[in-house]
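The complex appears here without one of its protein chains, the remainder shown in place.
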Amino acid sequence: MALELVGIRKNYDRLEVLPPLDLSIVDGEFLTLLGPSGSGKTTVLRIIGGFARPSGGQLMFDETDITDLPANRRPFNTVFQDYALFPHMTVRDNVGYGPLVQRRDPARSARLVSETLAIVGLAAMEQRYPSQLSGGQRQRVALARAIVCEPKVILLDEPLAALDASLRRQMQLFLKDIQRQIKTTFVFVTHDQEEAITMSDRIAVMNGGRIEQLGSPRDLYFQPKTKFVATFFGDNNIVEGVLAPGAGEVDTPLGRLPIDRRGMPAIEGRCIVAVRPERMRIGGENGAAIAGQVAEVVFSGPMTRILVAPAAAPELRLDVRLSSDAGQPPPQVGERVTVVFDPSDAVVVPG
Amino acid sequence: MTGHAKRWLLFAVVAALPVLFILLPIASFLITSFFRVEGGVILADPNLSNYGAFFGNWTYLGTFLGTLWLCLQVVLLSIALGYPVAWFIWRRSGTVRYALLLLAVMPLFMSYIVKLYTLRAMLGLNGLLNQMLVGIGFLDGPSQFFLFNQRAVLITMTVIYLPFVILPIFLSLERIPRGLLSASADLGAGAFDTFRRIVLPLSLPGTIAGGLFAFVLALGDFVTPQMVGGTTGFTIGRVIWSQFGLAYNWPFGSAISAVLLAVALLIIGLGGYAASRRRV
Partner (left out) sequence: MSSRGERIPEILAGFLTVLVLLVLYAPVLVSALFSVVTIQRGTILWETFSLSSYATLWSNSSVLQALANTAIVAIASAAAALLFGIALAFYTRSENAIGRRSIEVLIYLPFLLPPIVTGLSLLVTTSALGVGRGLFTVIIGHTIFVLAVAYRLVSTRLAALPPSLLEASADLGASRWQTLRYVLLPHLASSIVTGAILALTLSFDETLISTFVAGDQMTLPLRLWAMMRVGFTPEINALVTLVLITSIALALLAAWRLKPSWSEADSSD
């Protein structure tokens, strides 16, 4: 275990921003803190970085307590959301700042800085000032500055938020690639779930200062444990219902839906059934079937989205995704159809 | 009328005020500096004799250089005192910070002549400063050390122009994004390194601007030396003032002012250059 948060709390005056929170970050992993605005992601990151003092709890690194260690003596470096590049220093001086103030050997540092600039592809721009760089280039300087000191953990607070969509995807791959090369632990903050899925080894979904669920992107996607995760994480068909103890069916406004209880925690009473749109089909045999009428058909490239109004509850919409080149033409608006899914694809969480 | 002519007409109308009331006066005193006085009458007889008299006479040139040195001392003293004050205020937060800033800046608006008057009273033989120093046993008796000499001019000008230095320094500190300080600490810099390598360089333009402002103001100040300078606290401002008063030699006064103007412009230009070199 490399980095461990034990019962970390944070209050601003009366306001409790983080209730006691536990989190273990494994050596060399890419861990993402994902959550809506105000859920406490930045706060956690600032506490790890040493920029905010926790109101309680302990921060352990390699079995030593570093809760009271000031930021400048922690072996962690941060890529700030607004990059925080020093405007009066060249790219090279920015990157060389860490080794300089840490009094590292100058000759070795110079070599290290050059190598790092080469890794991030900025060797040709080392004499420029931050104001002479594009957004993506500044981003790389910030990254180079953070990795040049060979920290044990790199903290990144929404580092891609300021970039446009295509540059953003490019930088996602780039970051992931760098992380593979230097094999350092990355703690990454974002509120973009797609970004989190693409990049992370593990994701901690945060809500109201709490970690709702911690797991691999696959786990979170296919086995959400809470309603929040089920709704926040990707598109989902969600319907509320009641589950009798031990029963294999849920009573919902859509009728009785069969579910597969194997591998599921013991739940009873009010619950929520969630089925991914791409796990639903139009027509077909075996499985849960819901009758309805096609309300809308939306072509979106590889997939075609079909919104179905169930006969039992016409105010709801079932979201079904079909492959656009499935061979047969998609159903027409107004057509009566049956939506079918496999009970083992239905996830039930407490409601 | 063509659009072109219209634009020039508009320019002529708009520029009339600054040209008439700012440019013309400066031009006319510059022209006067080439005239001469004979028998109490100004003669429009262009020559360089005023400048010759100024640069050729050590009394004047020496006073001028002495004044420059005095102003430099005022600036250095103001920065030495003002920078820590601005830094301290900057490090505070919330209401305390605003209140302190207000306190530090408000003397800017307080009557200049009144400050002179009370400072003269405080620095004098029976003044507060002497009484305090005698009171704590630092001096045996009241001393003439603090009034009617060059030192008095230095002290008084520093007190008067200090807020002009504190404000720009504070503003330039204020413009440093807090994130840069976090980033510096994050990269392993201690408080001193962060100050020396980040805070100080980024607040330098404001410090220079404040210093130059104080310099130019002190340079032309003729009332302060007259009030507290006595016979030894003679500055070029007083020389100019006397040329427009008792000495009645406007052309010569204009010539000295022209030199003063050149120095002031040079300094303002340097300040502008220093400030523009900042890259953000």
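Each chain gets a letter, A and B, in the order it is written, and its residues are counted from 1.
Just so it is clear, contacts are C-beta pairs under 8 Å (C-beta built on N, C-alpha and C of every residue); 3 or more make two chains touch, one makes a residue touch a chain.
Please read all numbers here as calculations on a predicted model, not as lab measurements.
Q: Which of A:L5, A:L23 or A:A52 sits in contact with the chain that's absent?
A: Final answer for the missing-chain contact: A:A52.
Q: Among B:P177, B:G190 or B:G230, which residue is in contact with the omitted chain in the full complex?
A: B:G190
Q: Touching the absent chain in the whole complex: find that residue among B:T2, B:S93 or B:S276.
A: Reading the full complex, the residue touching the unseen chain is B:S93.
Q: Mind pulling the chain B residues that touch the left-out chain?
A: 7-8, 10-11, 14-15, 17-19, 21-26, 28-29, 32, 81-82, 84-85, 87-89, 91, 93-95, 97-98, 100, 102-115, 117-122, 128, 131, 135, 159, 162-163, 174, 178, 190-192, 216-217, 219-223, 227, 237, 240-241, 244, 250, 253-254, 257, 260-261, 264-265, 268
What we mean here is this: only the chains that are shown with their structure count from here on.
Q: How many angstrom between the C-alpha centroids of chain B and chain A?
A: 57
Q: Can you name the residues of chain B that touch chain A in the complex?
A: Residue positions touching the partner: 177, 179-180, 182-190, 193, 197-198, 201-202, 278-280.
Q: Quick check on the complex: what are the chain A residues that touch chain B?
A: For chain A paired with chain B, touching residues are 49-51, 70-73, 76-78, 80, 82, 84-88, 97-98, 100-102, 129-131, 145-146, 149.
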